[in-house]
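Of the protein chains in this complex, one is absent; all others appear in place.
Let's look at chain A:
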Amino acid sequence: MNSSMDAEDLRLLRESLAHAVTDAGSGGLRAAVAGFGWHELLAEHPDAAVSTLATLQGEHLTATSLLDDVVLAAAGIKETARVVYPDLPAAEPTSRLEGGTLLVRGVAAATGDERAVVPAVRDGEPVIVTTDLTGAATADPAAGLDPGAGWALVRTESRVRPDQVLDGPEALARWRAMRAAGQRALAYELIAIGRRMLAGAVEHVGTREQFGRRLGAFQAVKHALADVRLWQECAELAAEASWEDDPVEPARLAKILAGRFVRTAAANCQQVLGGMGFTWEHEFHRYLRRGLLLEPLLGSAARLRADLGSRLRTDGVPKLSAL
């Protein structure tokens, strides 16, 4: 409805991009997506590009994320680089610039470009630092909850020259644009993850019988999944609406509602899946892992609600999504 492309074009795009993603296999995603012309699409129709690809990343639990590409494009940065996001679950930079030393503390893609864009804080103000991650200490991604996701903690420090640092209002504006674009993309990815959890749960309770009837006929089960479905509806509408106004608040809200959806899905779907959902064989845990990892990236729902609350105090209740 709000897309800059019409529904039929969007459907075709989704279909062909899905083929590209499926055929890419492990590690080949960036090349496949680039070959598809997705980056040009991102420049022309960011809503279509982000909503389709982020959704596919969630559905396929891809080993590579194009989040950096989305975030850099929003900041108008043309060169490829890795972005160092705030430590979980924060939505403000956790890296610091003190004197000429950059203390990198955050989360980034485990592999990729050596060049990195690091949103950081200097004397309480956001700055954007371009640096090099060669030899940077990243925690072993294989040790984490979701090694296949390709994300790792980054802990390093380096000396930076003044020409590597963007500061002032320009840095603030860029950081806000980067954060909003990232939150929006993550919202679509989380929604896709929640939808897969829900689809698995619906399939299970619609076929498995206990006490002589299908699990889905029990009202307790119905209500648990109806709640998940309610939050899906809200999260989807919020993601769509995040393209309407200045993106800072709508993107934050989209991420909050996507977080709520995926958390409710994780709890309620797992419960009704019973023992099956606790097995390695069942796909549920793969979506749970990815959901747990991405939900706090660029701000957990809990952290973002608190941030939003302080904004309401200082600036009043915003007017969004006009009729």
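Just so it is clear, a contact is a pair of C-beta atoms (placed from the backbone, for glycine too) under 8 Å apart; a residue touches a chain by one contact, two chains touch by 3 or more; residues count from 1.
Here, contacts and distances are computed from a predicted model.
The chain not displayed here is annotated in its UniProt record as "Acyl-CoA dehydrogenase", chosen from "Amino acid ABC transporter membrane protein, PAAT family", "Acyl-CoA dehydrogenase", "Transport permease protein" or "Sarcosine oxidase subunit delta".
Only one of the listed residues, A:Asp113, A:Asp132, A:Glu157 or A:Asp227, touches the absent chain: A:Asp227. Only one of A:Ala241, A:Leu273 or A:Leu297 touches the absent chain when the whole complex is considered: A:Ala241. Only one residue from A:Leu172, A:Val248 or A:Leu308 touches the chain missing from this view: A:Leu308. Although one chain is not displayed, its contacts with chain A can still be listed: residues 198, 202, 205-206, 213-214, 216-217, 219, 221-223, 225-227, 229-230, 233-234, 237-238, 241, 253, 256-257, 260, 302, 304-310, 312-313, 316-317, 319-323.
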